[in-house]
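To start, I am sharing the structure in question, which I have written as structure tokens.
Excluded from the complex is one protein chain; the other protein chains are retained at their positions.
Note that the chains take the letters A, B and C in the order they are written out, and that residue 1 is the start of every chain.
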Amino acid sequence: MRNTAVLLIACPDNKGLVAAIANFLLKHNANILHADQHQDSAAGLFLMRVEWALEGFELGLHKFDESFGPIAVKHDMAWNLSLSSVRPRMAIFVSKLDHCLADLLYRHHAGELYCDIPLIISNHPDTHWLAEAYKIPFQHIPVSKENKQEAEAQQRALLEAHHVDFMVLARYMQVLSSGFIAHYLNRIINIHHSFLPAFHGAKPYQRAFDRGVKLIGATSHYVTEDLDDGPIIEQDVTRISHRDDLETLVQKGADLEKVVLSRAVRWHIDNRILVYGNKTVVFD
Amino acid sequence: MRNTAVLLIACPDNKGLVAAIANFLLKHNANILHADQHQDSAAGLFLMRVEWALEGFELGLHKFDESFGPIAVKHDMAWNLSLSSVRPRMAIFVSKLDHCLADLLYRHHAGELYCDIPLIISNHPDTHWLAEAYKIPFQHIPVSKENKQEAEAQQRALLEAHHVDFMVLARYMQVLSSGFIAHYLNRIINIHHSFLPAFHGAKPYQRAFDRGVKLIGATSHYVTEDLDDGPIIEQDVTRISHRDDLETLVQKGADLEKVVLSRAVRWHIDNRILVYGNKTVVFD
Amino acid sequence: MRNTAVLLIACPDNKGLVAAIANFLLKHNANILHADQHQDSAAGLFLMRVEWALEGFELGLHKFDESFGPIAVKHDMAWNLSLSSVRPRMAIFVSKLDHCLADLLYRHHAGELYCDIPLIISNHPDTHWLAEAYKIPFQHIPVSKENKQEAEAQQRALLEAHHVDFMVLARYMQVLSSGFIAHYLNRIINIHHSFLPAFHGAKPYQRAFDRGVKLIGATSHYVTEDLDDGPIIEQDVTRISHRDDLETLVQKGADLEKVVLSRAVRWHIDNRILVYGNKTVVFD
Partner (left out) sequence: MRNTAVLLIACPDNKGLVAAIANFLLKHNANILHADQHQDSAAGLFLMRVEWALEGFELGLHKFDESFGPIAVKHDMAWNLSLSSVRPRMAIFVSKLDHCLADLLYRHHAGELYCDIPLIISNHPDTHWLAEAYKIPFQHIPVSKENKQEAEAQQRALLEAHHVDFMVLARYMQVLSSGFIAHYLNRIINIHHSFLPAFHGAKPYQRAFDRGVKLIGATSHYVTEDLDDGPIIEQDVTRISHRDDLETLVQKGADLEKVVLSRAVRWHIDNRILVYGNKTVVFD
């Protein structure tokens, strides 16, 4: 059913880029389904996402690189080709709080997330039952100060063994090492329970409550070495009032976290996100 | 400062459309600033908006028609070229309620609406002072059952004399004739004080209050013969509660009306709206 | 932990009502935790919700009726007392679409909904696995034109056998009989997948798509004999654009339905909703 190719491109802005890409696709008889582009005039960048039907496309995909390569070189393009028929493989990291995990598993079951989930990794056994209900393999890897390095080695071995393409930290309460993050650059999606950059760091709901804000938020972002400072993918907020104590605030926030994280995951799977600098373009 | 051309295109969807347009623009050395397209797969339609810098563009605009015509004919395109340097001429129709008028005049003054306002027409004298404050000519044309036809004739004569391109009904309480509407098809923008199609027709706030809805809305749309049924350009809503009586509900609604109407007007001026069937695409 | 009493009152507005209630509570040494009141001046009604701690309250609840009765009679009050320590018993009706069911079950598991769920009733077996995952009894009662009456009799017998207090129609696709509805007046909560009164009736998403609206909505309401016309409890909307086809529109709508329905259910459980006429007051 899904049988399309998606090409993401970023390059210095220049005349003739759209024509070059459109002509290349036309030459191979592509039927373009969606195309969206963005020029960041401040950065002098051209960013594009184009999706076409593979039915009738006359270039074998194994030859795409060879065929598109010269165009990419000429225009200094960074590019990435993906096929919508290929389900990317997503691992979910979780601790004790299970609302984001439950939400992702339900959406996966409902067909909203076109991916495989070969693996849930948790430092606690609490969510095992959810994994079982949705028939997803679950690995309990306790993490402590002492075993942190080993635990991470074990996690990475599992990720490789299961050919994981990207990871979601669904309220995973452990910090990953720089090496881990570097290896999966722009492939680890986190949910932070505040409207970043506000309440960056620990206990954002408590701090929001103490500050007396009138809205609380949630932010999904790619994980970088700087905690909570990675490229933002999506944010949303909800209204609170003086009637909300910390408990109802946390509850309202949980609803936000679920929605904001699941949007980011879906967009990542659908190859809608281009990271440039510390920002993202999300092609809708 | 604003020196770009905008081309809006609608045609049957087909391979090679993007390439045809991109090649045409490249051939004349256009520097594309924004391009956005949409395929309505249900309707089999291709819709596009492309904007390019005129600096360096090597085709004289007086020759655009001749030069682009054959491409348009080949692909059965409906198209429209506009220049961002040309301020369209907007007339505002208003009755007694002045919040939308005041908002449009302020935005025009602030540079948010790149248009000229040669004329405000009202069936009441009440808003004359506002027109004066913003130095916009004001015409008081009373309308009654008896003089409806004459009044409209007078209005149309004024619109022509002032070379008006499009009109905004800023809570204008009179119904326009079919002939008037047909003459200015997709060039009359109305604001309706409900979330259409809910509370279509008279007294939407009262009916919203009586029904006990939890949100109220506003809708801007192009005027067609079927009252409140024209193509929707923009909508928004705001939350109300049992604490809102009809008066505060009307007040909250007024804020919505201003924002929703002004967005529609700005998008119309910036040639971002394509009407097809009874729907709109708003290229953002 | 939860050990409070909630009193909901509706009566003709008059002087001395707050004093009468406050004095009654003070006399029995009640520690008021929340009190909220509303006067509908158009209807001449006084509506109040007051919640107090039972610890230290010196009136035995079995004597509440006797003790409060004279005050209620004097002021012509309709009133209802409930205890937050008592979990109301909720039945969920569902058909094939499972997103609202999954959401309610997860929230119940997470402690957001302080109720018991003795029963899920469905006219299809599809959601049995979800009921099992959350360990909730599931009854499959097929419904057809022929067996409609019997099926309903079977449903009602089950509801009585399980001492069900209220029901949630979580996208249940069958219409209930007048008798059924009358028996459970203001105790059946439905979710309609549009912003009522817009797209009242069948296929609201399709009709929203065809009309070209810019926002879609969901509405939870108490079920009355007039389909989709009962007192509205909660509504919300989300933005869509021309990029949304019917499928993504349905998907975005599902997220709304879950949130809007779960809010209504929580408020019902917490005795926050007062129905009067065809409206609700939701005390927050």
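We take it that a residue touches a chain if its C-beta (ideal position, glycine included) is under 8 Å from a C-beta of that chain, and two chains touch if they have at least 3 such contacts.
Given the structure is predicted, the values throughout are model-derived calculations rather than measurements.
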| item | value |
| --- | --- |
| Option touching the unshown chain, where C:L25, C:L113, C:V213 or C:V275 are the choices | C:L25 |
| Selected residue (touches chain absent from view) among A:M90, A:C115, A:L159 or A:I232 | A:I232 |
| Contact footprint on chain C, counting only the chain that is left out | 15-16, 18-19, 22-23, 25-26, 29-37, 39, 41, 239 |
| For chain B, the residues touching the chain missing from this view | 98-99, 102-103, 106, 110, 112, 129-130, 133-134, 241, 243, 251, 255, 259, 284 |
| Residues in chain A touching the chain absent from view | 38, 40-42, 195-199, 211-215, 217, 231-237, 241-243, 245, 277-282, 284 |
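By our rule, only the chains that are shown with their structure count from here on.
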| item | value |
| --- | --- |
| Taking each chain's C-alpha mean as its centre, the one farthest from chain C | B |
| Length of the line joining the C-alpha centres of chain A and chain B, rounded to whole Å | 37 |
| Inter-chain centre distance, chain B versus chain C - centres from mean C-alpha coordinates, in Å | 42 |
| Two or more partner chains touched - positions in chain A | none |
